[in-house]
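Only one protein chain is missing; all other protein chains are in place.
Presenting chain A:
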């Protein structure tokens, strides 16, 4: 699907707002949106929400050959997936230019900052080493995927545990999770990316841009930094000139932001660790509470076995397809039910219609409904009048 472009007036409005030091969501220029970090049941699975932007990172490992140029090192691989889930314009299986830039930056942030001790991943020099893979899935694109992804990736790496390995002479043994406690990866520091967007020739600067702000920006600067105030990456894109002061100011802002976020990551890791130690419920399923209108929770339900058995005895003819060897079978029985019935020229019907059986409407609502239906009728007649054959209006409520 194609992306909806931003209209000119909207673009101008956003720029005008920024010039007046205002943002669409009411934040001030240097504010981050709310960050929520959650961990899954499996190790090395991290889900980060930055406002409405959502990213999921999963770390996995396998044993393989180390690179020939670096026989004593393990391998770290970073993969960023921009699925159409995040935004309809992203295509499945093909990386856009934006996606390539993102994965390159993530790679630079994690690999070239040497935040992870790759030598500790070596099992037998030149022969066997751990390959660590970080898969980053963008789930929802509401701007600033980069910062969100970097938080998710480093938290997932810190959360991950690899199986323990012992080497005795020629024999290499990989212990299962039950056998020996898995080992955490050795991470020296937490590099995080902070993006700054610039507007009107670098005059205005915003931290943590939203999706619309990213569309109207002139240029972008990304600073990768850890909490020891060490810059790991710095990248400037776009067509604008930056003053030295502006760069320095950005790096100062990055320092404060990185300190806060690192603290947050440690907090989240600690909470997860405590929950696991106590044997409390953890994981994504626990995050959904039944309190919100949009969310629902049905506790564990019992299905009586005896009833099922009785039923099977009653109707022995329960739809059993004779060949159980075939692994899949599809039956489409309802094809005759969903045919469109043509009532008149330009008016069709599907099913019997009638009132909604889903929700019991009280008498007040009944009244409202009858009003609705009277309002609906003239439209019907109108349609009949102009009925061009191509325009087939389908009416579900045929009362």
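One rule holds for everything that comes next: a contact is a pair of C-beta atoms (placed from the backbone, for glycine too) under 8 Å apart; a residue touches a chain by one contact, two chains touch by 3 or more; residues count from 1.
Here is the rule we go by: contacts and distances are computed from a predicted model.
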{"item": "Chain left out of the displayed complex - its UniProt protein name, from \"Related to Elongator complex protein 6\", \"UBC core domain-containing protein\", \"Small ribosomal subunit protein mS29\" or \"Exosome complex component RRP46-like\"", "value": "\"Exosome complex component RRP46-like\""}
{"item": "Options A:99, A:163, A:184 or A:202, residue touching the unrepresented chain", "value": "A:163"}
{"item": "Of A:61, A:102, A:207 or A:254, the one touching the omitted chain in the full complex", "value": "A:61"}
{"item": "Touch criterion as defined above, residue of A:15, A:29 or A:85 at the omitted chain", "value": "A:85"}
{"item": "Missing-partner contacts on chain A, residue numbers", "value": "1-2, 40-45, 47, 52, 54, 56, 58-63, 79, 81, 83-88, 92-93, 133, 135, 137, 139-142, 161, 163, 177, 182, 276, 279, 281, 283-285, 288, 290, 292-305, 307-309, 311-312, 318-321, 324, 327-334, 337-340, 350, 358-359, 361, 365, 394"}
